[in-house]
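Missing here: one protein chain of the complex. Every other protein chain is in place.
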Amino acid sequence: MVPVAYRVERRREELPDTVTLWLRPTAQALPTPTPGQFNMLWAFGVGEVPISLAGVDGDVLAHTVRRVGQVTEALCALAEGDEVGVRGPYGAGWDLPRAAGRDVLVVAGGLGLVPLRPLIHDVLAGRHRFGSVALCIGARSPSELLYTEEVSRWADEMDVTIAVDTAPPSWKGRVGVVTKLIASAGIDPTLTTAFVCGPEVMMRFAARAALDRGVPPSEVFVSLERNMACAIGHCGHCQLGPHFVCKDGPVLAWDRVAPQLAVRAR
Amino acid sequence: MTSIADLLADHPLFEGLPPGSNELIAGCGRNAHFATGEYLLSADASADEFFVLRRGHVAIEVDTPRRGPLVVATLGEGEVLGVSWMLPPYRWTFDARAVEPTSAIALDASCLRAKCDDDPALGYELFKRFAGLVRNRLQAARLQLVDLYGNDAS
Partner (left out) sequence: MTQPGACVLTREGLGSMVDAFRADGRTVIGPAVRDGVIVHDEISSIEDLPAGWTEEAEAGSYRLEPTGTDELFAFSSPSQSWKRFLYPERTLLIRASRGASGMAITQPEPDVPSLVFLGIRPCDLAALDVLDRVFDDPAATDPTYTARRADLVTVAVACGHPGNTCFCASMDTGPSPRGGYDLALTELGWDGPTEYLVDVNTERGAEVMERIEHRQATAADRAAAEEVHRNATARMGRHLDGSHPPQAAKAPDHPRWDDVADRCLACGNCTMVCPTCFCSTTVDSTDLPGGEAELWRVWDSCFTQDFSYLHGGSVRSSIKARYRQWLLHKLVTWHDQFDTSGCVGCGRCITWCPVGIDLTEEIRAIAESPPTARREEPT
């Protein structure tokens, strides 16, 4: 439960309100997280928040943070050389090994691309182990797309489609909802494992679109967001029905969470 | 060369219609090609002809005085452009512009309406299929309205 100090080695503005921090341990490194897991980041004297893993390179952790409150504001304000408390990794991540030999459908909405980024890195590192790989990205507008340079490189090895809600005429991509991309993604649905992350409403519709195509409910995985305060199942904040999102999730199979997500104001 | 009737028969909107229907519908059709930037539909223009897209990519736009044209949806291969031809006052609501070279089957609206009037069974079947299309577009538009990816949609 005690954070260890990490130093900001590199900082990149992704969007006007979103920053990626590359963190290197000042002494002992934490165990290496797997894609889909999260760390608790502690801004000195301000507070602690769960932030999903955006990438890992040896001991260096990448975290992409959006400024949405006091703590994330403080994290986004960190400069290179500043220190931050880190504890983790926590939770159950993406079960990529189960997709070996199958097609892979990755659906990201908005900031949901962050926890999927290390998953995509792992897919690319073992690209031959998977069949068709389709990445469907949804965002509000072209200016709110994350990791654009990297995404265009990914497109060499997988089918990448992007849809935005509205766009200026200069936008050459799709305009519409991300669910439409799922409907036409080049995958064999019954042999597909889907990994979905984004705001909860978007995930509900994305999961439904995947199911409509014939992807089995047990092969659709979503990553849920809740306000974990402890990350070890003690604080009670992240409960969703029987699940503690911090330790049973954040990644859960659709057939396990669909009943809870169907309850209004669960 | 593949006939328009054969092309229609492969399209989900027209497949499985009673024998002869596609030939009947194809009688209202022609092949059309559009260069990048060319408009397929114009807002407020008479809805005389709609399109089954075969290749390419079309942006549906709203022109705004200060922000210029805004793209609200895009359509691609296999999709149908235009539903306002079905009901009075038979007038387009949005502009549609080819984002890349685009080929389509253009169907004459008054010709098809007349055939539907002559054969209500075929007309009902076609309108049911178009109703499904309209439902999908309505659902998509509502989801866009929700601001799915914003903070508030969590």
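Labels A and B are assigned to the chains in the order they are written; within every chain, residues are numbered from 1.
Quick note on the criterion: a residue touches a chain if its C-beta (ideal position, glycine included) is under 8 Å from a C-beta of that chain, and two chains touch if they have at least 3 such contacts.
Since the model is a prediction, treat every value here as computed from it, not as a measurement.
Student: Based on the whole complex, identify which of A:L124, A:A229 or A:A253 touches the chain you can't see.
Tutor: A:A229
Student: In the complete assembly, which of A:E14, A:E48 or A:E219 touches the absent chain?
Tutor: Residue touching the absent chain, from the options given: A:E48.
Student: For chain A, which residues touch the unseen chain?
Tutor: Against the missing chain, chain A presents residues 1-5, 7, 26, 42, 44-48, 66, 68-69, 72, 83, 85, 225-227, 229-230, 232-237, 239, 241-242, 244, 247, 263-266.
Here is the rule we use: only the chains that are shown with their structure count from here on.
Student: Let me have the rounded angstrom distance from the C-alpha centre of chain A over to the C-alpha centre of chain B, please.
Tutor: The answer is 36 Å.
Student: Taking the complex as given, what residues does chain A use to touch chain B?
Tutor: Residues of chain A touching chain B: 68, 109-112, 138-140, 144, 163, 165-169, 171-180, 184, 198-202, 205, 225.
Student: Please output the residues of chain B touching chain A within their complex, sorted ascending.
Tutor: 59-61, 67-74, 76, 97, 99-100, 140, 143-144, 146-151, 153-154
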